[in-house]
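Excluded from the complex is one protein chain; the other protein chains are retained at their positions.
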Amino acid sequence: YPTLHWSGFLQLDSGWVVADEETIDIVGDISSQFGLRRVRLRAGGRVRENASYVVDLDFAASGHPSFRDVALIFSDVPVIQNIEAGYFKQPYGMDAESSGRELLLLERMSPFALTPFRQTGVRAFGTFPHKSGTYAFSAYRFPTNAFGVSSGNNGGWGLATRETLLVVDLEDFLIHLGGGYTLINPSTDELQFSYEPGFFIGDPASPDSDSVPQFVNTGEIPTHTANYFNTELAFQWKCFRTQAEYRWTIVDRIGDSSVQFHAGYVQAGLMLTGEHAIYNRSRGIFSGVLPKRDFGDDEEDGFGAIELTGGLSHIDLNSKDIMGGSMTNFVAGLNWYLNDHARVVVNVIPVNLNNDGIEDARSLFFATRLQFEF
Amino acid sequence: YPTLHWSGFLQLDSGWVVADEETIDIVGDISSQFGLRRVRLRAGGRVRENASYVVDLDFAASGHPSFRDVALIFSDVPVIQNIEAGYFKQPYGMDAESSGRELLLLERMSPFALTPFRQTGVRAFGTFPHKSGTYAFSAYRFPTNAFGVSSGNNGGWGLATRETLLVVDLEDFLIHLGGGYTLINPSTDELQFSYEPGFFIGDPASPDSDSVPQFVNTGEIPTHTANYFNTELAFQWKCFRTQAEYRWTIVDRIGDSSVQFHAGYVQAGLMLTGEHAIYNRSRGIFSGVLPKRDFGDDEEDGFGAIELTGGLSHIDLNSKDIMGGSMTNFVAGLNWYLNDHARVVVNVIPVNLNNDGIEDARSLFFATRLQFEF
Partner (left out) sequence: YPTLHWSGFLQLDSGWVVADEETIDIVGDISSQFGLRRVRLRAGGRVRENASYVVDLDFAASGHPSFRDVALIFSDVPVIQNIEAGYFKQPYGMDAESSGRELLLLERMSPFALTPFRQTGVRAFGTFPHKSGTYAFSAYRFPTNAFGVSSGNNGGWGLATRETLLVVDLEDFLIHLGGGYTLINPSTDELQFSYEPGFFIGDPASPDSDSVPQFVNTGEIPTHTANYFNTELAFQWKCFRTQAEYRWTIVDRIGDSSVQFHAGYVQAGLMLTGEHAIYNRSRGIFSGVLPKRDFGDDEEDGFGAIELTGGLSHIDLNSKDIMGGSMTNFVAGLNWYLNDHARVVVNVIPVNLNNDGIEDARSLFFATRLQFEF
C-alpha cells in the first residue's frame, strides 16, 4: 500500500439529424456532430485494505477534464458496510447508477433530466444478505460544479436514497424492484430541468458549443425545496432484459404554488447470440455483456455478441404557468459487443416534441458509437 | 530507463464561517465551501540514473489542471549536487518548501503572501555535509502563469536563495535556523500582495468563483525592483515541534518612494500519541508523521496518531499611501493521522482584520480536511 491502477474508456460518436420546420422553430438549427463523446481516464487504488480512492476524469467533457467520481471509500464499516466521501453519483435512479460505458442505449433517456447525478457529499451503501438487494443513503451539497466544489450559505444541501430488491432471483429469471427519493434545497435558490433528445457530443447546456440544443427546458424556477421520487422495475429472462423507471419531482416555488414534473421510460434488449446481460448484484443495475465468442477469434469462428435494443421515453415539463414542453422519444438500435472491451452501438431515434405552442414537431436522429474499454 | 511512476493525493475540505458586520463591510459576503481542495496526480521517474523528471498536476486548481512541479532534475552534479530546470517552487520560505500534503495546519499562514512560490527557472540545490543543512540558489522568470510560461521583454526575472542549518542536532532535540532572500523584477512592472484568512477551496484570486475573498490586498504597485527577506526558526523536542518565520518585502516604486510590508507566524504541534514528526534533512522542513499504531490495526488496538496544533500569524500590508490592511489569525486545531497515507485535519481560525478604516473586524472559520495520499 498504497496501490494505483489506471483504466478508462474511449467513445467515438457520430450523429446525423433530420428535423421538420416545427422542430427548428422551437429549438433552432441542429448540427450533425462527430467526435469524442467520452475520453475517460481513471486512477484508483487502496491506501489500506479497507480504504480506497478513485480519481476518474473525463477529458472530453466540458471541463477538459471534468471530474467524474473523485472520492474516498471506506469498506468493512460495521453495520453500514461502506462509506464514500467526495464527488460521486448520488443514489437516485437505475439509469444514473449505470456507468456511461455500460448503457443499453447511446444515452440515458429523458427522465434522467430529473436526477441530481454527481454532487459532493457523503454516502453509506451496501447490499442485503445474499446480495438480494442494495441500499444507499447520501447527504450532499447542491449544486456542485464539475470540479467538485460547492459554495453558499443559503441552504445548498440534499438527501438521497435508493433501494433495490430482487423479488424473483432464479438462474434464468430475475425481477428487480427499486425506488428512490431525493430532497434538494439549492444554494442558488433555483432549479432548472432540461433535456436533449438522446444524442449529443458537446455539452447541450453550454451555449457557446455548436451542440445539440435542449428540446425541453423549464427555465429557472425559484425554490427552497424540491422532492424527487422514483420507481424502478427491471426484468431478465434468459437473453432478454428490460428496465423501466418512472419519476416525478415536486418543486415548492418561492412565493408561488408548487409545480410538478413527470417522466418515464422503458427500454429492452434481446441478445440474438444467446448471451445474458450481467446483472450487477452489488449495484442493482445491468452491467455489460460477455460475448461467448469474441470477434476475430478464428478457431471458434467468432463474431462477438449482437443485441437488439429498443426504448420509449416521455417527459412532461409543463406544470401550471411553467411551460417547459413535453417530448416523446422512441429508440431502435443494435449493440455489437466485439469482445469484453469493445462495442459498436447504433441508435435510430424518432422524436416527437410539443413546446412553444407547437404540437407534434418531429425529428429523427441516427447515431453511432465505437467504444473501447481498457 | 526511462521509468515512470504515478502517485498523488486527494483533499476533501469543508469550511463554515461566521463574520461580524464590519468584516462583511470590508470583504463582502463569505460563503461556506465544500469540496475538493486538491486532486493531485504526479508522474515521475528517471531517464538515466542521475536524470529525473516530474509532472505534477492539480486537477482541482483553477487551471484544471494547473501545473505543480513540472521539471527536469540532474543529480550527482559536481560541486553543486543537483540542478533543476522547469516550473517549481522557488527556494524562499520554510512554509513554501513544505508540500500541500504535509502542512501542519490546513493552509500556509498569511506570511505566505510575501513569497514568489512556483515560477519557471533553474535551481541549484543540495545539502551540507552530514545533511546538517540545505542550500538552494535559483534564477527564474517572473511572473510565470499556471502552465509554466513567462513572456515579456521588460525585465521579468528574479533570483532566490534559501539556506538552512541544524544548529542543534541531537537524537530528541533539533534546532533549525534558516534564511532566504529573493529579488524580483516583474515583466508586468507591478506587484500585488493579498491574502485570505486560512481556509478556501476555490481560488481566492479568481473573481468569478464563489470563493473566500481576500481579506488584505495592496492592489497593484508599479515597480521595477522588489527585495524580499525571510528568517526561519524551528525546533523539535521529542513529540513537540514548532516553526516560525518572519519576512519583509521592500518594493521600490516607479516614480515614488519605496514601501515595505511585514508578516510573521509561529505554529506548533504536540503529538499526544508520542510520535516524532519527521524532519526532512534534505529539504529543511517537517514532513509528515508515521503513526506508531495504524488506525484499524486490531492486533495492536490502533487508533493512529493525534497531534494538537496551534498557530498565530500577523500580516501588515499598510505602508505609506498603500493601505492594504492588516490581519491577525489564530489557529487551534487537531491532526489525526490514521496511518502513513490518511489524515483528518480540523482547524478553528479566529480572525482579526483592520482594513478600509475599520478596526477589529472579527470572523471565525471552522474547517476540516480528509486527506488520502497514494
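Order as written gives the chain letters A and B; numbering starts at 1 within each chain.
Keep in mind that, in the parts below, a contact is a pair of C-beta atoms (placed from the backbone, for glycine too) under 8 Å apart; a residue touches a chain by one contact, two chains touch by 3 or more.
What you see is a predicted model, and the numbers here were worked out from it, not measured in a lab.
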Only one of B:Val18, B:Ile80 or B:Val149 touches the unshown chain, namely B:Val149
Contact set of chain B toward the excluded chain (per top definition): 1-4, 6, 43, 45, 47-48, 50-51, 53, 55, 57, 63-65, 67, 70, 72, 85-87, 120, 141, 144, 147-153, 156
Contacts of chain A with the absent chain, listed as residue ranges: 6-8, 10, 12, 29-36, 39, 41, 59-60, 64-65, 201-202, 209-211, 294, 296, 338-339, 341-342, 370, 372-374
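Methods note: only the chains that are shown with their structure count from here on.
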How many degrees of rotation map chain A onto its copy chain B on CA atoms, rounded to the nearest 5? 120
